[in-house]
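Structure record follows, encoded as structure tokens.
Heads up, one of the protein chains got dropped from this complex, but the rest are sitting where they should.
Naming follows writing order (A and B), and every chain is counted from residue 1.
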Amino acid sequence: MSSIWVPWSDRRKQYTGLRGRIVSCATAIYRIGAPLLKRFAPVVFFGTVIAAIVAIWLFAALVMPLLHKAGWLFVVRDVIIAVAVLGLVTVLAMYCIWWERKVAGRIQSRLGPMRTGGWHGWSQSLADGIKCITKEDTVPDDADHLLFRLAPYLAFVPPVCAFMALPFGSSWVFRDMDPGLLFLLSLLGLEIIGILVAGWASASKWTLLGAMRQGCQVISYEIPMGMALLVPIMCAGTLRLTAIGDIQSGGWFTWLAFRNPFTFVALFVYFIGSLASCKRAPFDLPEAESELVGGFHTEYSGFRWAVFFFGEYAAMFVVSAITTIVFLGAWHSPLPAEWGMALGEGWLADAARGVIFSGPLWFFYKCTWFIFTHMWLRWTLPRLRIDQVLYACVQVLLPLTMVLLLGNTVWELFNSPAHPAFAGFSTVVGYLMGLVGAVLLGGFLVIAGYGWWNRRRLVGRMTVQALPGA
Amino acid sequence: MAESTGLTMTLLASAQGGAGLAESLCFWVLAIGALAGAVGVVISKEIIRTAMCLLATLVAMAGLYFLLGGYFLGAVQLIVYAGGTLVLIVFGVMLTARSPKVSFEPRWFEMAAGAVICAVLLATLLHVVLRTTWPGEAGDVPDATVAAIGQQFLGDYLVPFEAASILLLVVMIGAAFLARPVRRNRRRSQRDA
Partner (left out) sequence: MFAVTLQHYLALGAVVFCLGVLTMMVKRNAIGVLIGVELLLNAANINLVAFNRYAAPGALDGQLAAIFVIVLAAAEAALLIAILVNFYNNLITVDVDQGDRLKG
């Protein structure tokens, strides 16, 4: 770089060649499409949803029978499903980004994005995405160029691959693997490498510090997470995710979280571990804006930064999905699934069963509830120091999980027909835990309802005022 | 969309039309990935790039284990090797690096001697591998469910299992002791600066 001062307009990088053509195409599309989208936003949204449903139905109706004729077509089917998973992850991440800003706003007594796209700023993440794509692509001079470019994808790909093994319903799974849960855990552990490489390849001591803190934190919390997952797995007896879901089909008191007190505590231990694993507050030291500028992603701008955050939200979804499947009844509603048999036969009854009793909608609902809890905790709790983080992991959660494992082993050993007294006791405790869960949920609903009913009085008026100069 | 792994592997292993093609395609892609990673390990000059090439080899090997029917083994490889050992290696690199640009290059005669020795070794091994007629025929993919592996661990392989756990305990204590922070020039008080 020259040491003579050159005006910024002359130093600004002009994209040439193929990149220039892509950028000018994207800008032209934006200039035409953005006003159209803003004008017809509800039509576009519902049209997309309906088109997606129709596409899935056509795919299932037309492509699947073809598979029985030519075996090699399953490669095509798998490629289509992989691309669809990628699209799902992207849409999910964009929705989560918007939702996070709205949740953050509401917790901080403000409204969040309100302007972009009209209704409650629904296209804020779309606008953010376009901004990220059109930003200048900076790579530090001292950075390891190949690894700097590779690192965001190393962090993004494992959570997306985890969607392969995630069951959204009893038969809504891409690959139902026997060690399915272990596969998911292994992919979540692969994310660390992307972030370590990002911190190293940025050639900056702050990014290196952030990356090492994150590696330390995620690795430490993998232990209580894995052991806390072992507790309900011991009750379920299998690592196959669809089988774990099928066990919990009898109503909310058969959910593995409410089976005995040890699994109930294991749910909370796993949830805390998942907060640390996704680097969410209060464990967001690797991204501490007030200390490390940006942590491991300080030197990343534009699309590479966006890829990191797509990976983070995908990992949040996967971790919430594991919590839901293993602890909270997967895709089943709180009502017992056998009550759904009373609805009868036919596709309408099947659809009603899917909506009311067990189906992917319930799975999505519970996953998003956990994601909401992640966001809720992020904007409520202050950040922990690194020594507090490690203290919590090694001196609190680890002994706690060992106690839980021991207790659960003893409980499950005696909870067999050979010990009828204990079996009766454990059934009673199971129902009691279910009652505890219902009471907690009821309490949450009551408090949330009270807050919503009296929101004007509690918070005051939140108005959308015109910006100065508008 | 409910495809059990057994059905998939039957499709892959049977001689139906192009189904065997998928298995060999997967094998070649993964094998070339593993080889590219291994070659990258040899020829890369910076140690962090060597570690990344090792990551490529490890992930390709995990894919090969999945192809060979060892699903549990592949998941263990990803967790322990790629997510544990490799992270340890990267931490070791970060703790012991002077600067990202300093790298130790071997001298040319070292490379030449190494290449000759390894070429001889490779020729011997390949000769043995390709000329021998191996016994046994390829049956179905082994039924390597987690339950079966667990029963083997607690049945036939109980002694190695327990020995491995004791070994891991000893290694954990030993490594923690060996890598303890050693304070040199401890100041007894603020006066002895």
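Here, contacts are C-beta pairs under 8 Å (C-beta built on N, C-alpha and C of every residue); 3 or more make two chains touch, one makes a residue touch a chain.
Computed from a predicted structure; not experimentally measured.
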>> List the neighbours, among the chains on screen, of the chain that has been left out.
In response: B
> Can you name the residues of chain B that touch the chain not displayed here?
Replying inline: 20-21, 23-24, 27, 31, 34-35, 38-39, 41-42, 47, 50-51, 54, 57-58, 61, 64-65, 68-70, 72-73, 76-77, 80-81, 84-85, 88-89, 91-93, 95-96, 98, 103-106, 110-111, 113-115, 117-119, 121-122, 125-126, 129-130, 134-142, 144, 148-149, 152-153, 157, 160, 164, 167-168, 171-172, 174-176, 178-179, 182
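Going forward, only the chains that are shown with their structure count from here on.
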> Okay, in this complex, where on chain A does chain B touch?
Replying inline: 60, 70-72, 74-75, 81, 142, 144, 146-147, 150, 170-179, 182-183, 185-187, 189-190, 192-193, 196-197, 200-201, 203, 208, 212, 215, 219, 238-239
> Where on chain B is chain A touching in the complex?
Replying inline: 1-5, 8, 11, 16-19, 21-22, 46, 48-49, 52, 55, 71-72, 74-76, 78-79, 82-84, 86-87, 90-91, 93-94, 100, 144-147
